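Only one protein chain is missing; all other protein chains are in place.
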Amino acid sequence: MTSQTELALFLRQEFPQNKSTIESVGDRMATVRHPVGVAELRPGGTVAGPVMMAVADVALYVAILGEIGIVPLTVTTSLNINFMRKPASDRDIIGVCKLLKLGKTLAVGEVTIYSEGVDEPVAHAVGTYAIPRQPPGIEHNHPSQRAATGQPP
Amino acid sequence: MTSQTELALFLRQEFPQNKSTIESVGDRMATVRHPVGVAELRPGGTVAGPVMMAVADVALYVAILGEIGIVPLTVTTSLNINFMRKPASDRDIIGVCKLLKLGKTLAVGEVTIYSEGVDEPVAHAVGTYAIPRQPPGIEHNHPSQRAATGQPP
Amino acid sequence: MTSQTELALFLRQEFPQNKSTIESVGDRMATVRHPVGVAELRPGGTVAGPVMMAVADVALYVAILGEIGIVPLTVTTSLNINFMRKPASDRDIIGVCKLLKLGKTLAVGEVTIYSEGVDEPVAHAVGTYAIPRQPPGIEHNHPSQRAATGQPP
Partner (left out) sequence: MTSQTELALFLRQEFPQNKSTIESVGDRMATVRHPVGVAELRPGGTVAGPVMMAVADVALYVAILGEIGIVPLTVTTSLNINFMRKPASDRDIIGVCKLLKLGKTLAVGEVTIYSEGVDEPVAHAVGTYAIPRQPPGIEHNHPSQRAATGQPP
């Protein structure tokens, strides 16, 4: 398991544009928080869809790295998201990821997305990540893998 | 049909954070372009996944508004994206949307996403949008509708 | 709420080809069971993918009708499924649906699919259903609606 501190440092160094912060990680789960300000809002006072997609993506990434260690080339291969309710314009977005499968080369997880403090979720996503195969003797936290197909968040 | 100039003006005014520009729109299609710079790149020199999700979302939005007029409360209800190849770090992202269905309350379209000038697509998305029902006598380009469930891009 | 007995009778009469039976329904959830025999198996002794898709679809349908009553024209508008583990060839398939949203015209739910008695799920699906709008004064359990777009299971 990778600690929350290690993961937060990794995200800050390697994904400086990412605005989500880690609330908790471990036990095949992760919770992340994304602030909502002018840059996230749209006409009608709602949070932009791509903000929620980014939250889903990073929540999955954190949940997976929390289990397998810092493997930067772990990349998204697919994401499916359903938007269900209008998010609040004055509350942070919270993404709660639960891994459904963590195989050697593929991970699948779901992310329930909330406006902070509101019970009913605003969106729900399911994503898959490809985990690079390791050459024998190389541990997962050495980022010396060939590039897999897919997308880092 | 809404002209490309009208749509570009609308996007600029209402979605100032959006970085995609419209290359063409009409005939149930739209092509948008997203510049790739430091803000879009990730370790390994690839374009971030959420950038491509945002491109898919805006390409769908433009293709739909190109047909029905400026209906700001037309909102994404779902998006499914598959990442297939590593995008180039030095080429714009191009999203080509083709509508598969344009009903009165629901539109479905697919978006093929490219690194400019490369034949094989880097990603493929399918999205659904909810179109607000219009009261009788109200045309689609009056944004006086009740909020539908879902997300503007 | 519609009772399990009513729903079982409705499925038997209206969907005679359906092989899934209802284990439980209520509280925005439903559990269904699909027998696994020669007709469901594939080379390698695994259960066919479309069997699990059908289980996901009917579990969603039952969970929704359990809440809104017998509305036969409630139809699937989308389904996303991830296959995660090889199902057992000698165990029934169990689908557990939990509704994420139950709006007036749209429902969203997730279905976790198991080989009976095995903890780790074999597949996970998310589906959306369109619920026909009712004319004023008409209750939801009168199937006299116009056809909505989509698919009954």
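Each chain gets a letter, A, B and C, in the order it is written, and its residues are counted from 1.
Here is the rule we go by: contacts are C-beta pairs under 8 Å (C-beta built on N, C-alpha and C of every residue); 3 or more make two chains touch, one makes a residue touch a chain.
Since this is a predicted model, take the numbers as computed values, not measurements.
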| item | value |
| --- | --- |
| Residue, one of A:2, A:18, A:31 or A:77, that touches the chain absent here | A:77 |
| Which residue of C:7, C:22 or C:53 touches the chain not shown here | C:53 |
| Touching residues on chain B - with respect to the absent chain | 80, 82, 84-85, 100-101, 108, 110, 112, 120-121, 124, 126, 128 |
| Missing-partner contacts on chain C, residue numbers | 14-15, 17, 39, 42-44, 46-50, 52-54, 57, 72-73, 75-86, 123, 147, 149-153 |
| Contact footprint on chain A, counting only the chain that is left out | 77-78, 80, 101, 103, 106, 128, 149 |
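We adopt the following convention: only the chains that are shown with their structure count from here on.
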| item | value |
| --- | --- |
| Chain separated most widely from chain B, comparing mean CA positions | C |
| Separation of chain B from chain C, taking each centre as the mean of its C-alpha atoms, in whole Å | 32 |
| Gap in Å, rounded to a whole number, between the CA centres of chain B and chain A | 23 |
| Chain A residues counted as touching two or more neighbouring chains | 80, 82, 84-85 |
